[in-house]
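I have placed the structure first, in the form of structure tokens, so that the comments after it can refer back to it.
Removed from the display is one protein chain of the complex; every other protein chain stays in position.
Per-chain numbering from 1; labels A, B and C assigned in written order.
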């Protein structure tokens, strides 16, 4: 489903913001997809791959795909920009 | 009830504004009261005394006594400033 | 603070004054009413504003007091011009600061809704060959009602 090494699929970029970025200690990562997956599947994959990334779990963060807020069932395609972040507090 | 000539009572001032002022052709008049009267009684008196002052009738104009909006039953006392005017259109 | 004046006002200056006197308030809302290019009729060349000196100030001061009873506000500023105005001239300024943006918005709207229906100002439109007093707008009377209806959720 997800292949972090290499393959025939395009990369997706995953960005993290604000408190989540600080807690994970990373601004953004790139992943190579071998098939389309959902946001929820991507979260499960990232949590399984990284120790202490439980903050990424569903319900604790918002997700945007290609700059649009989306829910856990949204499908991520190759080339997409995915972002995870806490509820917004601007204005 | 109302004595426009003279007497032992104080004068009241009656002011007119905007379209009403223009139609009556007068900014303000003074009247000498011989007793307290209501706004409604004052309107009746003025309409009876002046030809073509029917614009003053109840329901067509607002009334303020001493700078406060009031209704037809409000009692006018000696020394009061009474004003009649059309609905307001500022802002 | 309220002002009834013939002179124009500067919105930037008024805002900076509100901001200066509102160091604990996070929200500033301003409203400006302007003479439209086209008012009731295409031939309108100027607007004349008459008021009832003395009563106007009383009504606007009471209005500020009532707004402060309804909401927790920082500063309130009302300026209303009188005399002759041209197209695009500024007529009225209302500025309110508050800790909470909802209170600032509500108070500014409340001030405008009450001012429009209770403060003794009257507009006369001057055309090329005639002049006409502006008629009361139904929507202004309706706007006032929401502040008078106790079961309104507002």
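Miscellaneous remarks
The criterion applied here is as follows: a contact is a pair of C-beta atoms (placed from the backbone, for glycine too) under 8 Å apart; a residue touches a chain by one contact, two chains touch by 3 or more.
Because the structure is predicted, anything quoted here is derived from the model rather than measured.
The missing chain, though absent from the view, touches A, C when the full complex is examined. Where subunit C meets the chain that is not shown, the touching residues are 10-13, 15-16, 19, 22-38, 87-88, 99-102, 104-105, 108-109, 112, 139, 143.
Touch with the hidden chain on the side of subunit A covers residues 15, 17-19, 22, 64, 67-69, 81, 83, 85-91.
Convention: only the chains that are shown with their structure count from here on.
By the count of C-beta pairs in contact, the leading chain pair is B-C. For the pair subunit B and subunit C, the distance between C-alpha centroids works out to 28 Å. For this pair, subunit A with subunit B, the centres built from the Cα atoms lie 75 Å apart.
Touching of two or more other chains is recorded for no residue of subunit A.
Residues of subunit C in contact with at least two other chains: none.
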